[in-house]
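The complex appears here minus one protein chain, its other protein chains still in place.
Up next, chain A:
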Amino acid sequence: MGRKLLLEHINVPGINTLAVYREKGGYRAVEKALKTLTPDEVVEEVKKSGLRGRGGAGFPTGMKWSFLAKPEGVARYLVCNADESEPGTFKDRYLMTYIPHALIEGMIVASFALGAKTSYIYVRGEMMPQIRILEKAIAEAKAAGFLGKNILGTGYDLELYVQPGGGAYICGEETALLESLEGKRGNPRIKPPFPAIAGLYGCPTVVNNVESIAAVVPIINDGGDEYAKIGIGRSTGTKLISASGNLVKPGVYEIELGLPVEEFIYSDEYCGGIANGKRLKATVAGGSSVPILPANLTLKYANGEPRLMSYESLSEGGFATGTMLGSGGFIAFDEDQCIVRNTWNFSRFYHHESCGQCSPCREGTGWLEKVLHRLEYGHGKMSDIDLLVDVSKKIEGNTICPLGDAAAWPVASAIRHFRDEFEWHVKEPVKSLSSNYGLANYAVPIEKKVEEVKQDNL
């Protein structure tokens, strides 16, 4: 059994209430931080923990905190990014639903560390039930003296509010989120200036994912050094993985980083294998934006070594043979799934969610969707496959925010690894409407040097 830091008490009845949460040791981190540590010491513990942003980018949280500008007489803000919308990711919904005080406690400690007197939790608008849960938890915490004026008699004041979004994936990007919180369209801002210098209302601001903030609680309770002992290499601590698709037991799992991917998919402690006795064809390991991998490269590197659930191991081999941990949205595809159809589906998503600010993304995502649609529905040409690669290359890196890259990578990687299947759709337009390409050789172990794989992909 792996260690659980965030979900240890998730099955305790009533853990969503302040009373039970405190019985299980809740709000110790607030007492410890506010009464025995200085804000800088809290930041130092988080730095020592090696915690990396759990929203997808993986940037070290402690470092992000240390960049926060602290001009005299200017308010500073902490904003929690709970705009969870990445296809395949539902861990934050789970955490907020079942153990809301873990987030509230983390928000108090993190706000104290950053010197914020007002903090906001920006929750996607569709999660109204979670908004109600959080507001109730905040009211409980306030009544118990953990929020409001002079918290626990320490002289520290903090107000915490929940802000609903309006339904827009782009608001998961931190500067779009800040625009939205200011009551505007979610158009990402040009960086620099970074939010640490000029964020909410032009004031220094830190934006952190729900899971990152919740992880601050065990880091303060046990110390950053203890947290850093869990995991592997620079992937420290535990990570919530949202498992979905054709699995026996989809759901949210807390893993110690470094768990072998094979164990995560097939062991009974986690996903329990592929549903309905089917075989695994492909996975998207970190939310829809990361490259898709065939089954063989999911389980092992190109050189045959086992792949692990960690930031480094999942990206081993670069985009030629690897992917990314991203937000931990792990989607499994069985042998009956059509990669062309799924790629079209994801492209439609990005087209729908593009904010329209940058032409390469606004126009390019539409092209990707249209060309993939005609391939899927039997009207494709062989040249369409290279057209898709061309369009995705022209989006990638040419937009203000990473949504452009996120739209390009799934298409580029699907063609990189599943070109046979795309070609089959062109050669067999009628057959491809009623049947699918199947598993082909996508699960056959490859024993190649990385250089050879790169050659194949040129």
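By definition in this document, a residue touches a chain if its C-beta (ideal position, glycine included) is under 8 Å from a C-beta of that chain, and two chains touch if they have at least 3 such contacts; residues count from 1.
The working rule: contacts and distances are computed from a predicted model.
Novice: What does the UniProt entry say the missing chain is called, choosing from "Formate dehydrogenase subunit alpha", "Tetratricopeptide repeat protein", "Sugar ABC transporter permease" or "NAD(P)H-dependent oxidoreductase subunit E"?
Specialist: The chain we cannot see is, by its UniProt record, "NAD(P)H-dependent oxidoreductase subunit E".
Novice: Which residue, A:W65, A:Y156, A:Y169 or A:Y227, contacts the hidden chain when the whole complex is considered?
Specialist: Candidates A:W65, A:Y156, A:Y169 or A:Y227; residue touching the omitted chain: A:Y169.
Novice: Using the definition of touch stated at the top, determine which of A:P100, A:G273, A:G329 or A:P360 touches the missing chain.
Specialist: Only one of A:P100, A:G273, A:G329 or A:P360 touches the chain omitted from view, namely A:G329.
Novice: Give the residue, chosen from A:A19, A:M128 or A:A143, that touches the chain omitted from the document.
Specialist: A:M128
Novice: Out of A:K47, A:K64 or A:R93, point to the residue that touches the absent chain in the complete complex.
Specialist: Per the contact definition at the top, the residue touching the missing chain is A:R93.
Novice: Considering the entire assembly, which residues of chain A contact the chain that has been omitted?
Specialist: Residues in contact with the chain left out: 75, 84-90, 92-93, 118, 124-129, 159, 161, 163-169, 180-186, 201, 242-246, 250-252, 284, 288, 329, 331, 333, 337, 341-342, 345-346, 349, 352-353, 355.
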